[in-house]
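Report on one structure; see the data block that follows.
Here the complex is missing one protein chain, while the rest keep their positions.
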Amino acid sequence: MTSPRQQKWRQAIANTFINQMPFNQLLGIELMDYSATGVKLKLPMDPKLVGNPIHGILHGGATATILDVAGGMTAAAAAVKRLENLSSKELSARISKTGTIDLRIDYLRPGIGEVFYATAEIIRSGNKVTVARMELHNQEGTHIAFGTGTYLVG
Amino acid sequence: MTSPRQQKWRQAIANTFINQMPFNQLLGIELMDYSATGVKLKLPMDPKLVGNPIHGILHGGATATILDVAGGMTAAAAAVKRLENLSSKELSARISKTGTIDLRIDYLRPGIGEVFYATAEIIRSGNKVTVARMELHNQEGTHIAFGTGTYLVG
Amino acid sequence: MTSPRQQKWRQAIANTFINQMPFNQLLGIELMDYSATGVKLKLPMDPKLVGNPIHGILHGGATATILDVAGGMTAAAAAVKRLENLSSKELSARISKTGTIDLRIDYLRPGIGEVFYATAEIIRSGNKVTVARMELHNQEGTHIAFGTGTYLVG
Partner (left out) sequence: MTSPRQQKWRQAIANTFINQMPFNQLLGIELMDYSATGVKLKLPMDPKLVGNPIHGILHGGATATILDVAGGMTAAAAAVKRLENLSSKELSARISKTGTIDLRIDYLRPGIGEVFYATAEIIRSGNKVTVARMELHNQEGTHIAFGTGTYLVG
């Protein structure tokens, strides 16, 4: 179960990622769902996000970006759950240091679609390092990419 | 040595990547050098590319994007070298199918800087698959990220 | 559905991997199940496979080995399915060239157990390149490692 305190922290984290990170706003990343164990993000296709101009395919860098954001937000939610008993000041300091150590993207199919959805789940959660797996699908459920990210938390 | 035909092909490829891919233009990626064995790209820092807004750090997705572009362009140059004897039509068809299979980014230091430079070199070149290693440095030579990309070519 | 011809090919491939590859025999890898879409391998724990001697943990290199074998066998099965109409000579030549391009292992928990099971499934299947995801569990179902492998086939 997730406590009210955790929910408030996730709202603050979501606000940072979605509303205060300029590059996420440039892409147009939106939040759909955010819990203690996962996140769902939405990216409406837009001409500016295209890589291959002939086939109108989502740029692989946009795919990497949204999957990294999904992984990072999930790692931060796991940290909030684990560190819930810290003071707000300490927790804030720890969360603000969340960073990606490494990221692997597997591109499965061309990024064709009108809307893309990124999801993430934790596969390893430790005191210092969290590993997440991410997926990108389009509005028809076509699986476009897998991601694996290793995050330093606090 | 690189032939005039190869140079013409690389100019065409560079034109596609730099001038015709909307997402690369959105970021502001510029070409500095492009040979049969490597590429050097430039990314001037810009407020819109920031991830962490407190410290003004380049978003990890922007890092992934420019490293993937550097790897893809180098893989395409290697394909041109290898397939130089094909007809223009065949070569064009092969090159246009270049795609990233998988990408790993290792984030070494925060992306702080005024200008970033991405370089790539081929570490495995085959008939079907090319693997490249990429690096991102800032204007002071600080090493910010490593990348490894596996590309399908033609 | 899987044809008798495919089954015969998989038997031959399994025979190669399990009975004719010395390093797989050194570890003691056994085959449990092999279909057109996946494989299940078994590795009984043995003192010689230990990395950390204090806690008797399976060496990460043994984990990498069995996950790579699972991925490679699954990639070969996918190739058999795709290339079923080739002559036996051509098919044999293509299969024998199966090789790992790159491999990522995510170590989730210490490799503690009496028996380990590796499974693999295809996530991208193309003419030239196949990508597989692999998992390692122990006899209690504890999830020990994830793998992702990119394979060149034929």
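Letters are used for the chains, namely A, B and C, taken in the order the chains are written, and counting of residues starts over at 1 for each.
Everything that follows uses one rule, which is that contacts are C-beta pairs under 8 Å (C-beta built on N, C-alpha and C of every residue); 3 or more make two chains touch, one makes a residue touch a chain.
The shown structure was predicted, so the numbers you read here are calculated from the model rather than taken from an experiment.
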| item | value |
| --- | --- |
| Visible chains in contact with the missing one | A, B, C |
| Touching residue (missing chain; options C:Leu49, C:Ala78, C:Ala132 or C:Val153) | C:Leu49 |
| Missing-partner contacts on chain A, residue numbers | 101-102, 104, 124, 126, 128-129, 131, 148, 150, 152 |
| For chain B, residues in touch with the removed chain | 104, 106-109, 123-124, 131, 133, 143, 146, 148, 150 |
| Those residues of chain C which, in the complete complex, touch the missing chain | 16, 20-24, 26-27, 47-54, 59-62, 64-66, 68-69, 96, 99-107, 110 |
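Following the convention adopted for this analysis, only the chains that are shown with their structure count from here on.
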| item | value |
| --- | --- |
| Chains contacting each of chain A and chain B, listed by label | C |
| Same or different contact residues where chain C meets its copy chain B, judged by the half mark | same |
| Copies chain A and chain C - rotation angle from C-alpha fit, nearest 5 degrees | 180 |
| Chain centre separation (chain A, chain B; CA means) in Å | 24 |
| Cα-centroid distance, chain B relative to chain C, in whole angstrom | 33 |
| In chain C, residues with contacts to at least two other chains | 104, 124, 131, 148, 150 |
